[in-house]
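For this depiction, one protein chain was excluded, whereas all remaining protein chains were kept in their positions.
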Amino acid sequence: MTAILTGGFADPAPQSAHAFRALLEAMARPGRIHTVLGAEPPAPLSVAAGVTLLTLTDATTPLHLAGAYDCADLRSWIAFHCGAPLVSAQEAQFALGAWEDLHPVTQFKIGDPAYPDRSATLIVEMPELTATGARLTGPGIAAEARLSLPETAAFQANRKLFPLGFDVILTCDKRLAALPRSTKVEAN
Amino acid sequence: MTDQAYNFAYLDEQTKRMLRRALLKALAVPGYQVPFASREMPMPYGWGTGGVQVTAACLTPVDRLKVIDQGADDTTNAVSIRRFFQRTSGVAVTEATAEATIIQTRHRIPEQPLSEGQILVYQVPIPEPLRFLEPRETETRKMHELEEYGLMHVKLYEDIARHGEVSTAYAYPVKVEGRYVMDPSPIPKFDNPKLNDSPAIQLFGAGRECRIYALPPFTKVVSLDFDDHPFQASKAEHNCDLCGCGTSYLDEVITDDQGSRMFVCSDTDFCATRQAEGHRGRLSPEAA
């Protein structure tokens, strides 16, 4: 029980401010890896994914938990610290899980042609996250960036929907990177 | 010293989360205007409430904030906004462009090139570039959706037919990554080229109109033009009378009742830095 009540931001205003700056920089510079601190969520949630949830979600943001992340401890922790209502993949504004558990990713909201911002943000927990692998180009990237993506085809299909599409935050331990729908992804 | 009656940077955390989510979506779709639930701020709508909300959402306790209006740090509204953040967040402030981590601006992009690690926050009065061609939001939203920007091109071309050139001198529309036509806020068109391929993050906040939009670093931003009438970033054909700079944007100052004029850099930090480095203009104290 105590594990559920602890592990949130001790001082939310400055901690969420620092966390958001990392997320902002990450979304602005796709592929760039940032380290974040401040959350100590119960397993299997990583620090970085916990920080992301604390910084971005609340009672107004429907959240989908996939696979192993849909467990009693996490549900309680999220209910206490974020208050995000848990919903199906189709209704989600945020979704959390391992890449394979989020499949098929085409089930997530891609926005409305008049309102492309009304799309899901996927928080993908990764076994590893390094600046190697798939080649990234597009807004936010001077020449090219590299990121250890779980695959390329799904992101290429998502890019084709632009300006519609989902956006992705990749998390691993204390590190995170982002892949907005605007990024062009090529296999290594 | 911060005002303890209010949360860090004034806004409550729920409001900041709402703003932060909008900012991330804005970065994901460069140039697209994300609607957000703008709050009433303690300064009037039209006086930078959008920029203030964006800055409040981005600010961390270790930032160094610079606030400019018309390029100047000491214009009254810039002073007022800077004080607001000093009072509610206690962050360090600076007038030096190079030292600032967040710069909130009204109507100018600093002369000194921005760098990675900096965020430029624009105050935007009318975020919709098509608004003066079509007053209805319901219509302009459809035009963006369908990428139907013909009306804008017709307007620009009519200008050329009548005047020989586009008669828009500020808030000159741009196209972002070949997709969205965007209002760069009322910066002079002289500043438009600085929007393109900038290493800094550029964020735009329109409080009254409830819109946030963004340019990630290294984003392609093209001022609308025609092959036979390419875009030209123009300025007054003078040098700064205080620092002698021939490439900066100038304010025109009327100095007596005979209509005598002088021209000075609108970017006060840029001009002061040049003068401190020994640059002199036509009316510098030593030259006078």
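Order of writing sets the labels: A and B. Residues in every chain begin at 1.
Here is the rule we use: a contact is a pair of C-beta atoms (placed from the backbone, for glycine too) under 8 Å apart; a residue touches a chain by one contact, two chains touch by 3 or more.
Going forward, contacts and distances are computed from a predicted model.
Visitor: One chain is missing here; what is its name in UniProt, given the choices "Inner-membrane translocator", "Carbon-phosphorus lyase complex subunit PhnI", "Nitrite reductase large subunit" or "GMC family oxidoreductase"?
Guide: Missing chain, per its UniProt entry: "Carbon-phosphorus lyase complex subunit PhnI".
Visitor: Going by the touch rule at the top, give the shown chains the omitted chain contacts.
Guide: Result for the missing chain's touching partners among shown chains: B.
Visitor: Quick one: say which of B:77, B:112 or B:239 touches the chain that got left out.
Guide: Answer from the full complex: B:77 touches the omitted chain.
Visitor: For the chain left out of this view, which of B:190, B:218, B:231 or B:270 touches it?
Guide: Answer from the full complex: B:190 touches the omitted chain.
Visitor: State which residues belonging to chain B touch the missing partner chain.
Guide: 6-7, 10-12, 14-15, 35-42, 44-47, 49, 69-72, 74-80, 83, 106-108, 125, 136-138, 163-165, 167, 169-171, 186-190, 208, 210-211, 234-236, 241-242, 249-253, 255, 262, 264, 266, 268, 271, 283, 285, 288
Following the convention adopted for this analysis, only the chains that are shown with their structure count from here on.
Visitor: Per the centroid of Cα atoms for each chain, what is the distance between chain A and chain B, given in Å?
Guide: The separation of the two C-alpha centroids amounts to 30 Å.
Visitor: Give the list of chain B residues in touch with chain A in this complex.
Guide: 7-9, 13-14, 16-18, 20-30, 32, 34-35, 57-61, 119, 141-142, 144-145, 177, 179-180, 199, 201, 214-220
Visitor: Which part of chain A faces chain B closely enough to touch in the complex?
Guide: Listed in rising order, the residues are 12-14, 16-18, 20-21, 23-25, 27-29, 55-58, 60-61, 113-117, 119, 121, 138-142, 162-163, 167, 178, 180-182.
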